[in-house]
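First, the structure itself, so that you have it in front of you.
Missing here is one protein chain; the remaining ones are kept as they sit in the complex.
Coming up: chain A.
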Amino acid sequence: MLERLLARLGASLMVVWGVCTLVFLLIHLVPGDPVAVMLGEGARPADQLALRAALGLDRPLAVQYLDYLARLAHLDFGTSLHAQRPVAAVLAERVGPTLQLAIAALTLGIMVAVPMGVLAAQHRGGLIDRGAMGFSMLGAAIPNFWLGPILILVFSLWLGWTPVSGREGAASLILPAVTLGTGLAAILARMVRSSVLEVLGEDYMRTARAKGLSPAAVLWRHALRNAWLPVLTLIGIQFGALLGGAVVTETVFAWPGLGSLLIEAIQTRDYPVVQAAVLLISLSYLAVNTATDLLYVAVDPRVRLGQ
């Protein structure tokens, strides 16, 4: 068990290193001279030279790489070209809003998806099932760049219940969370339904009923304990994706999160910020997935104790 844990963490560390390296190479993979791209056309050679020195691009690649790793180890991501502040500070103020939005959307998604999926599975083929699966199809199909503006139109402009955009007060969280949560609930509900359906057909469900258990006990104790295992994995993946910043949704609602920061940084060619943001997004995705895997090991005795 401990060995398995260490093996999983070891593998994750290898991926971290790979991500760091790729992000380092990012700046060198840009076609043409990165400095020329950053400063735009008509920049003075002296400025280019200064920037190149500031970024350390005038040194050999190996030296740059080692220096980059060393700075990463000290959480030094350099200075934002646009804001003229340390990148770490710029990122730090964006992490909070992204985390807040991600958790809100995920909670909303789970709260809608789990009852919906379970009910649909229990009434397979019935009205509830067809309604839930209709919602699921629609929710997965509607793009956020359409749903977001429609929600703003209805709830902010017509009804005036919520702010149009920005991040001021709890009310401003509602619309972006609903936008993100809808797609999430759609995917999760479908997964919960199929997972519960599969478990309901298992022999041990019949055993549970043969014991004389009530339908509620059969469902909650026996069915969901097994059914939520695959759902857990999906939740992990989705949460990881949300932490990466929902670029479209954040942009639509002008939500000051990582996603909108990334867009701004790309538009202003703020490479140090782009680099750091990509790194942070990748690492949080990785962290959530590793945590999910470990959680899975903890909750499934077959995995925990070996087959």
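A few notes on this one:
One rule holds for everything that comes next: a contact is a pair of C-beta atoms (placed from the backbone, for glycine too) under 8 Å apart; a residue touches a chain by one contact, two chains touch by 3 or more; residues count from 1.
Here, contacts and distances are computed from a predicted model.
Hidden from the displayed complex is a chain whose UniProt protein name, among "Integration host factor subunit beta", "NADH-quinone oxidoreductase subunit NuoE", "ABC-type dipeptide transporter" or "Imidazole glycerol phosphate synthase subunit HisF", is "ABC-type dipeptide transporter".
The residue touching the chain not shown here, chosen from A:Val15, A:Leu213 or A:Ile263, is A:Leu213. In the full complex, chain A contacts the hidden chain through residues 3, 6-7, 10, 124, 202-204, 206-214, 217, 221-222, 225-226, 229, 299-302, 305, 307.
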